[in-house]
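Of the protein chains in this complex, one is absent; all others appear in place.
Letters A, B and C name the chains as they come in the text, with residue numbers starting at 1 for each one.
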Amino acid sequence: MIDYRSDNTGRAAPEILEALVRANAGTALGYGADEWTARLQDRFSEVFETRVRVSPVATGTAANALSLAAIAPSCGLVFCSEAAHINTSEANAAGFFGGGLKLVSVAGSHARIGVEALRDTLAGFPPGALHRGQPAAVSLTQASDLGAVYPLAEIRAIAEIAKARGLKLHMDGARFANALARLGCSPAEMSWRSGVDILSFGATKNGGALCDAIVVFAPELADGLAVQLRRAGQVWSKMRFASAQLAAYVADGLWLRLAQASNAAATRIAAGIAGLPGLRLVAPVEANELFLETSSAVMDGLEQDGFQFYRRSPTLARFVCRFDVTESEADALVAALKRHCAAPARAAE
Amino acid sequence: MIDYRSDNTGRAAPEILEALVRANAGTALGYGADEWTARLQDRFSEVFETRVRVSPVATGTAANALSLAAIAPSCGLVFCSEAAHINTSEANAAGFFGGGLKLVSVAGSHARIGVEALRDTLAGFPPGALHRGQPAAVSLTQASDLGAVYPLAEIRAIAEIAKARGLKLHMDGARFANALARLGCSPAEMSWRSGVDILSFGATKNGGALCDAIVVFAPELADGLAVQLRRAGQVWSKMRFASAQLAAYVADGLWLRLAQASNAAATRIAAGIAGLPGLRLVAPVEANELFLETSSAVMDGLEQDGFQFYRRSPTLARFVCRFDVTESEADALVAALKRHCAAPARAAE
Amino acid sequence: MIDYRSDNTGRAAPEILEALVRANAGTALGYGADEWTARLQDRFSEVFETRVRVSPVATGTAANALSLAAIAPSCGLVFCSEAAHINTSEANAAGFFGGGLKLVSVAGSHARIGVEALRDTLAGFPPGALHRGQPAAVSLTQASDLGAVYPLAEIRAIAEIAKARGLKLHMDGARFANALARLGCSPAEMSWRSGVDILSFGATKNGGALCDAIVVFAPELADGLAVQLRRAGQVWSKMRFASAQLAAYVADGLWLRLAQASNAAATRIAAGIAGLPGLRLVAPVEANELFLETSSAVMDGLEQDGFQFYRRSPTLARFVCRFDVTESEADALVAALKRHCAAPARAAE
Partner (left out) sequence: MIDYRSDNTGRAAPEILEALVRANAGTALGYGADEWTARLQDRFSEVFETRVRVSPVATGTAANALSLAAIAPSCGLVFCSEAAHINTSEANAAGFFGGGLKLVSVAGSHARIGVEALRDTLAGFPPGALHRGQPAAVSLTQASDLGAVYPLAEIRAIAEIAKARGLKLHMDGARFANALARLGCSPAEMSWRSGVDILSFGATKNGGALCDAIVVFAPELADGLAVQLRRAGQVWSKMRFASAQLAAYVADGLWLRLAQASNAAATRIAAGIAGLPGLRLVAPVEANELFLETSSAVMDGLEQDGFQFYRRSPTLARFVCRFDVTESEADALVAALKRHCAAPARAAE
């Protein structure tokens, strides 16, 4: 069995669990008033080259919903891709934590918001229209839910449009490290220097274990968020065990090495299957995910070979590379795809 | 320095972190569809002698607020002690997750609900009064927020009153194990056999690390709660790391041994200071907490000696015993209290 | 000036205000415990040929949002037309009152839900998917937000699909009377006999003054709704003044006469402009609204003539007929449109 179902089916990086275990010494004040959490503030501020407030949370859903609630009032509208995780997969969490805030889809390619599409959509919500929800924020998913990555110029163009209307900019960085590894830029460039106000900082999908984080770049948001987190049941009393994980995650470039590994595996597979008949990548492979349009017969064949992956539809398969997918596992998938695509097409399904 | 500030300032039991580390093998489906979480259902069902649904959550606040939201509609009233953690220390979480549900205090001794007081309070909310919130549930804290424990007969009497009005019964068991160790009864007796419908099952304060749990005894609540948990950002994608902690917590009686240790330390201290002038325990010491009425001078003296604890008011100090407080640490506190209480009273404060 | 801006810019029918004034005699219990409100229950039960619970509310937004909150949990999904008033014009009210419930658009013609489109959309939300909101209800707008009317067979087909998935059916009847007058069927046939569980019963747009209503056909919803209404600030203490209006509205067929009048005016205009070059009705005129695609030049001309209407876009104008639009006012609009459409096209805008 080779598991391409998700990056959250994978193991945690051992360094992260070792740090968690090391934190189990002595006593420490609860609810984030400990030294690990204090050092985490410093560490992330270095990583992002500006003073940030970083708050560990249990899940990406919590990071997203609480971030959006922090930047949009309950009558607010948040503009995002139709395919955004916040819109499709978080069971109304944004609406719930946001007291009714509403997501509005914006068109674009490969699960990204299009710059012109955002401009057009916003034009349909002129200021002062009390009958509608009030435009409040834009949320970008980097990398996108189809494995594509916004170039910096696009983030900046989107930020500019947002700011011109007084909207805040959220980034869902469940795969922030994968996008960063792809672009080769600095964390600062991909976030606040490009206009991001608040970031859902993912770790779990990239070798983390039990926490993600919210990183706040707009200082005026930080105190209000702190109370919201407490009320949301997202402030561990033994916070040191969460902060230690996140500190280890960004220590010595671990997070980037992990992301480079899963990205490289995806790229290797994409290269290996280029030009195969009966296969089509529905989005560029820019992070650690491949979305393949192919036949059910091919999917059946892969499953019989022992590959695990998700069928998004009868003709769309998703493969996600974990940080610890090996080259031989990647090559095995390529070989299997070649074999099944070469097979004579069976009777119509 | 000897730390009596809280049981959440303490370490995790090594067995729990070892189990977490052991879970880091192979791949596993996300969001609780893994084997660790499946086995946890079986394990807790054995522990409670009935089929339960157990859902790991990040914090006790999440466990409480989501439990209450599961049993009370948003126009509901939940009856609890004035001193209950849900009422004093969770930043409106119950009201938030419950869409506006409201807590109503009920009098009683030592941060417990009194049986007669509950009856009287409920009489003030006759059925059919649409102008008020609607009585929906009772929440007991076991052990209480002053370290006292409800005997089984009281839980049953409260449950009977609640059920007669169609109310559900929640137990905030942040210190469930401490109460259990005190009463020497079975987990079943202290919960569903006494009428509890849903339980906030605490582990963090008793040697846990990063999770508590909700245990559902009323099966009709379980499916709805599952969606609420997802939406609340309380369902880890790598759930196995949480489930493994909880499984280790209840394995081989670990949880009870930990609770017995912290209870014993508290009892030892209470016995040691019995009869000391200038000291008064404001509640019986039935779990791992001591609430001492004494002078600021005594508190100052203790702090100078290196004892850490909370001043709840100028004349009320709280001492909490962790599972790993040693006998000599307990004896040191007794000795210091004896020393300071024997000191000639200083000038009036 | 002839006002085609909206049916809510119009007067109230004098009979309704007279009834309100007549209710100002003697004393009466508050919050709906009065005789006017009791009689209203009987009257609406006759009108709908079944025992209903009718609750006057201040606005259609309140009727819609509270109806949806009564049939969908806060993690629920409500399927509606993209153009539905609940989706475009009520400032997140459904999400707010529903604690985060989410609207999902379903394709269809003329701001209606398509039967096949609903089936297809629902197929994308298979049961048991906890990551998404949970399908809970379908909301139809009758007449639609483009002035079209669902035939009974379509309502029934939609209800059948909904019920097969366990979903409730809401009807936004802001223009219920207009649709009823069009179809010539009974109120029962257009509502509960076709599967509607709860109805936003509009009066304001059709000659009412200060109230609409919620009509509940599913008795199990009624008691819960009563508390929600109270909490929503929608239960007048002097309810008799609201109930008297609604009773007068349905007395002696007044509501149908008013709707027939506004429908007839719209039909007269539509007939008068049939075939005019440079004009296109974007939806069939089946109630009291006309949506005309035409040039800005034509719109400018009409405004200079003193006609008031809404420009939905540079090429789309909306005209709404009030119950008291006269035939000569209708003919004046026809004549003006003929005049402007016949004019030689001016230079490009």
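Methods note: a contact is a pair of C-beta atoms (placed from the backbone, for glycine too) under 8 Å apart; a residue touches a chain by one contact, two chains touch by 3 or more.
Quantities reported herein were computed from a predicted structural model and do not represent experimental measurements.
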> So which of B:95, B:114 or B:233 would be touching the chain we can't see?
Replying inline: B:95
> With respect to the chain omitted from the figure, which of C:24, C:186 or C:304 is a touching residue?
Replying inline: C:24
>> Out of C:37, C:55 or C:92, which residue would touch the omitted chain in the full complex?
In response: C:92
> Residues on chain C that touch the omitted chain in the whole complex?
Replying inline: 3, 5-6, 8-12, 14, 17, 20-21, 24-31, 57-63, 65-66, 90-93, 96, 204-205, 208-211, 227, 230-238, 241-242, 308, 322
>> Using the document's contact rule, name the residues of chain A that touch the chain not shown here.
In response: 31, 73-75, 99-100, 130-131, 134, 224, 226-228, 230-231, 235
> In the full complex, which residues of chain B touch the absent chain?
Replying inline: 74-77, 88-103, 130-134
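By our rule, only the chains that are shown with their structure count from here on.
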>> From the C-alpha centres, identify the chain that is farthest from chain A.
In response: C
>> Quick check: how many Å separate the C-alpha centres of chain A and chain B?
In response: 35
> Taking each chain's centre as its mean C-alpha position, how far apart are chain B and chain C in Å?
Replying inline: 51
>> For chain B, give me the residues that contact two or more of the other chains.
In response: 31, 227, 230-231, 235
